[in-house]
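Only one protein chain is missing from this complex, and each of the others stays in its spot.
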Amino acid sequence: MATTETALQAAARDAERRRRSRPKRLLMHLGLIALGLTMLYPLLWMLSSSFKPTELIFKEPGLWPTEFEPGNYVEGWTALRNPFHHYIVNSLIIVAGAVLGNLLACSLAAYAFARLNFTGKKAFFAIMLGSIMLPVHVVIVPQYILFSNLGWINTFYPLIVPKFLAVDAFFIFLMVQFIRGLPRELDDSARIDGCGHFRIYWRIIMPLCTPALATTAIFTFIWTWNDFFSQLVFLTDPDLATVPLALRQFVDSQGETSWGPLFAMSVVALGPVFGFFLAGQRYLVRGIATTGIK
Amino acid sequence: MTRSSRGRPRRAAALLAMLSTVTLVAAACGGDDDDTDPAAGDPSPGEATDDAGDEPVEIRFSWWGSDSRHEQTQQIIEVFQEEYPHITVVPDYTDWESYWDRLATATAGGDSPDVMTQEERYMTDYANRGQLLDLNELPVDLSGIDPLALGGGQIDGAQYAVATGVNAFTVIADPQAFEDAGVQMPDDSTWTWEDLADAAAQVTESGDLFGIQPDGSNEAGFKIYARQHGQELYNPDGTLGFEAETLAEWWEIQLGLIKSGAAPSPTELLEVEGPDTSYIATNRSAMATAYWTNQLGALSGTAQRELALLRYPGEAEGPGMYFKPAMFYSISSQTEHPEEAALFVDFLLNDVRAAEIMLTDRGLPANLAVREQILPQLPETETQVAEFMAEIGPDLADPPPPPPNGAGEIPAILTRLWEELLFERMTPQQAAEQFISEANTAIGG
Partner (left out) sequence: MVSTKPVSAPPAPGDSTATPTRRRGKSVLQKRENRAAYLFLAPWFLGLALITIGPIVASLVLSFTDYSLLESPNWIGFENFERMLDDPRLHNSLRVTFTYVFVSVPFVLALALALAMVLDRGLRGLPFYRSVYYLPSLLGGSVAIAILWKIVFGTNGLVNQVLGLFGLEDLPGWVGHPDYALSTLIVLNVWTFGSPMIIFLAGLRQIPQMYYEAAAVDGAGSMRRFLSVTLPLLTPIIFFNLILETIKAFQTFSQAFIVSGGTGGPADSTMFYTLYLYLRGFGAFDMGYASALAWFLLMIIAGLTAVNFIASRFWVHYGDD
């Protein structure tokens, strides 16, 4: 199946676009912009509120603060037991481990599913797909017992080691889809040259997989960064708290008396996700699109 | 921790495989032995208990609460560690909501904190399941503790917990709000619910603040109401001791305050997250019936006003108020360092330096001598608490029996039914009957 448009098709689309009347296009743009603004308004409001004095947040629906209060960030940063960067560092350590684990383990498994024929492949593939759908709530208690017997509670291991065991099957699936789209001729010719599977995987498939790997890395970053449930369960030492846990502590301990600083720290928490989104959206879009294409 | 991100997945995996088969089985059988504990960071498990003298030992202490409590507790830990340099106390604190989830998972995983803060509704559960040590058998000096406070932690003669201090459930009022509204603050020694409702309605009418923040989800309020009517929330044998009509009446009263406009709307009430966001603490209401005496300091602090303590309405007709152990200190049966844990509990209870930092945040200190010593040092709000407690003391009814197993579930049931009532999805009578049936299931009655 062709994955890119031919020049001819593109030209045809262009022509069609030009044929369409100007006012209609304008209306469409207006509609799209209005929808986009509505969707982003809460985010922008939060950003703007993070610079407003707390009393004004619930009085002004407008975006531009009439009174500027950058002190919210200073106050929020130091409101908890540790300065906020402490929680950011904790989150980053977990994220780094998770990204590395997913890249390695998921690509290994994906190669097997996409390129090798082996006994039980269909069944294992079905199990793999099934495990994507497995809610973490089903297994959290036995997992907790396991990790606690390993002495891993209040360490980052329960959040990192499973990634090295390819537990995030979604990424296996994503990479399987991607590898299946790569021309087989490449590894066939490599095999004729006497390359073993590991060399093919490492030298040929992995470099070609860069977009899928980038997608995996970025998604793992974002999902791990946003994860709340497992961090809540496995990290009880307040010094090991991650950004989401810190935010929740913030809500519970400060509450309505300091919405401004709370918003400020929420903005800080969303910042890296937003940054990765801006930097990597090409990979995100392409990656997520690949999973949908058979 | 960065180690693992760089680590070798295969080696880690192999290790995991070997250990887990053993441990899963062990855990499923309820085994507590923790010797397969490579990362726990105890330098010498097993030996430390023998010579408590100088081996460096780490114990974990868990508690819930507000920021100010966390800071105070931190200071106390520092003083303790100066006195016992070989003991490191690792703090483990959260807010009230997540505290019990976390304690339960940690306990199940054999990773319970060595010293934990308990509460009467949960303490029984933990004690009956063999998770707490008998403090009589440990070097904790209980001789100075108020006998009234000691009783709450005893089950079948064993002292599983010691009260941190005592508390009473009250109405909290803001005299300045009354003054601003031009309404006379009612006399709490004689007042009834009608008096309270009248005063609250007047406050709401006269300005832009509410008369009262009621709470139909706090069992302590109902406990008092039931006792005023000669009933009990729990009988001494652990069954429910009240009639559905009584609960329905109490709910009607709370709902009446909302319907008359004396109180905020249902959704506004539900948005109150905790003491700091309450109407009374944010100068938006003149009264609140949802808090304990030990919370006065924190509430006054947030409100930046001098708040007052009032008796629960209806006391004149039949007393129902009682002193409750604010919270308890307990030692986990999973601890590897019972001696050191006991030293720490002893310090918390009996050392005046600890009390000087804590003041009445965990209730009026249970050690009577310590209480005397810190009284003169108390800031004004705390003196107020002490005086209020001294004043109501003689009028109190007998302490209620301790809650039965499963009582930890009651608050959630009460809260949910109260929410049904707020939005008129049930009648108070229906909700009361539902409560009785669900509560019976929870406490196994």
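Labels for the chains are A and B, by order of writing; each one numbers its residues from 1.
Note that in this section a residue touches a chain if its C-beta (ideal position, glycine included) is under 8 Å from a C-beta of that chain, and two chains touch if they have at least 3 such contacts.
Small disclaimer: the values here were computed from a predicted structure and weren't measured.
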item: Option touching the unshown chain, where B:E55, B:E420 or B:E433 are the choices; value: B:E420
item: Option from A:A105, A:I153, A:A217 or A:L235 whose C-beta touches the chain left out; value: A:A105
item: Which residue of A:I94, A:I222 or A:L235 touches the chain not shown here; value: A:I222
item: Missing-partner contacts on chain A, residue numbers; value: 1-3, 5, 9, 12-14, 16-17, 20, 25, 28-29, 32, 35-36, 39-43, 45-46, 58, 60-61, 104-105, 108-109, 111-112, 116-121, 123-124, 126-128, 130-139, 141-143, 145-146, 162, 164-167, 172, 196-198, 201, 222-223, 225-226, 228-229, 244, 247-248, 251, 259, 262-263, 266-267, 269-270, 273-274, 277, 281, 284-285, 288-294
item: Positions on chain B contacted by the hidden chain, ascending; value: 9-10, 13, 16-17, 20, 24, 28-30, 97-98, 100-101, 104-105, 107-108, 125-126, 129-131, 265-271, 273, 408-409, 412, 415-416, 419-420, 422-423, 425, 442
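What we mean here is this: only the chains that are shown with their structure count from here on.
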item: Distance from chain B to chain A - Cα centre to Cα centre, in angstrom; value: 39
item: Residues on chain B engaged by chain A in the complex (per definition of touch); value: 1-2, 4-7, 9, 12-13, 16, 19-20, 23-24, 26-28, 34, 36-40, 66-67, 70, 90-95, 97-98, 102, 105-106, 108-111, 273-274, 276-277, 281-282, 302
item: For the chain A and chain B complex, residues of the former touching the latter; value: 81, 93, 96-97, 100-101, 104-105, 141-142, 144-157, 160-161, 164-165, 232-233, 236-238, 248-249, 251-257
